[in-house]
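Below: one structure, written as structure tokens.
Every protein chain of the complex appears in place save one, which is left out.
Moving on to chain A:
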């Protein structure tokens, strides 16, 4: 589903320019400083915004979305590293014609999205549209913005039906992985007004809805299975509110739930309290923050008058006026159809790569690629610039990155090959992700593997396929593989031992395949520590204290391994421990814990 071309997009005689005022309708802000903590295997060497999806950096997609609908400027919040890569990336330069204002935030700082907004507060002149760098969607953006416009909303956001990732994902336990913790999203009868929001993680014993909501909206649809696209329209007043209220650090985690809750709180609604607030603004700072959120227009009384005269109401069944007299309104547009991916997990990354060709109209095979005639390249595959593809190869449903070299008799199916990868003769690669600069030795047979950045897979080595990948091997094999692994990385010995321990238990409980897959996949990427922990946690929690101790080990290991986001990770894991303990005592959902912690880790 492509958007219709915007015929009036290029018109340069704008009212803003003619008038020379600074006022714009919306300013776009792209959040591209996230570390990609849920797919550390991939982001070890390449920061998340620059991960190639369909041979374009991930952040190209939201930028393209913004440009397509008519934005001419965008503020990009990112890290120094990404900025450097952006300036060298030819695709970004060529394709994005928008004026990009890059703002760097400190890399290791524990900075949330709301903190980032606060950081650029001086640059924000009007209402903003915040987009996350990992959003790939073909949404008709006007749907979201129209909600924001028509209802004079404080917040309008985009959600989408969660996609089932059917593909097998390397390094993960088959179907068992129900990664996200469920969100409960309450909407009104029209399905547009956002009334309620809760995450499973925050619920102790069941869902409780406040009376103030039920009284105003006796009929509320609570939806699950939705993915927040992390695309928000926010009033300028919200940014001002953030500068006043420094305790909020993340948009999704704290600000949005706060705004949604605030819709029904007394202070924002009853006129009397509001007036009181105005009196107290000089005295109390807390009150002024509430007051701040209410300001929306200079001609409030006039709008009020129009609203009073209008015979429209957003609800029926009670005696109150439209919107129940509330000034703060949150809306959500829920996509029923179309693409909407948040590339924040490996599964989503693989799925996005598969769908990417549908989103842009470029030819799948780059003209500068050298493809010999006697090879099969499926129409659903993308071949990047300067690729060399030798004879007798077959490439199906795959992406081959820039400057990659695929030698003779190679079979690539369902795989993602990033940039500058060399695949020697006779390889068979299936369902795998091969990061940049890797070299796959002759005759290697990779199935559902994740090969880390710059890895070298020995040609035909009997072990190679083992330790690099998660091939279906017996438990014995796993042990062997772990031994090999220990051999290579002495410093992680402790971890590996644990791993062996763990695998023993796991094999007994769950059978061979899954366990082996996970642990070995961990080994093949540099971020083994993480994956190990993940594996450990996914199992039943009979070893709770054991896991705990393991965590601390991991933390240390991360430090010694010069891990990229050291501090963040540590924070994350520490909280993870707390969560974990909590979860063990309450629910049987160890699986989700990791996700929860990851969320915390995310910048």
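We take it that a residue touches a chain if its C-beta (ideal position, glycine included) is under 8 Å from a C-beta of that chain, and two chains touch if they have at least 3 such contacts; residues count from 1.
Just so it is clear, contacts and distances are computed from a predicted model.
Asker: Looking at UniProt, which of "Endoplasmic reticulum membrane protein complex subunit 7", "CCZ1 homolog, vacuolar protein trafficking and biogenesis associated", "Protein PHR1-LIKE 1-like isoform X2" or "Translation initiation factor eIF2B subunit delta" names the chain we cannot see?
Answerer: "Translation initiation factor eIF2B subunit delta"
Asker: Check the options A:100, A:140, A:222 or A:375 and report the residue that touches the missing chain.
Answerer: A:140
Asker: Quick one: say which of A:122, A:310 or A:379 touches the chain that got left out.
Answerer: A:310
Asker: Tell me which stretches of chain A touch the chain missing from the display.
Answerer: Output for chain A: 4, 6-9, 11, 13-21, 23-28, 69-72, 129, 140-142, 145-146, 149-152, 299, 302-303, 305-313, 316, 319.
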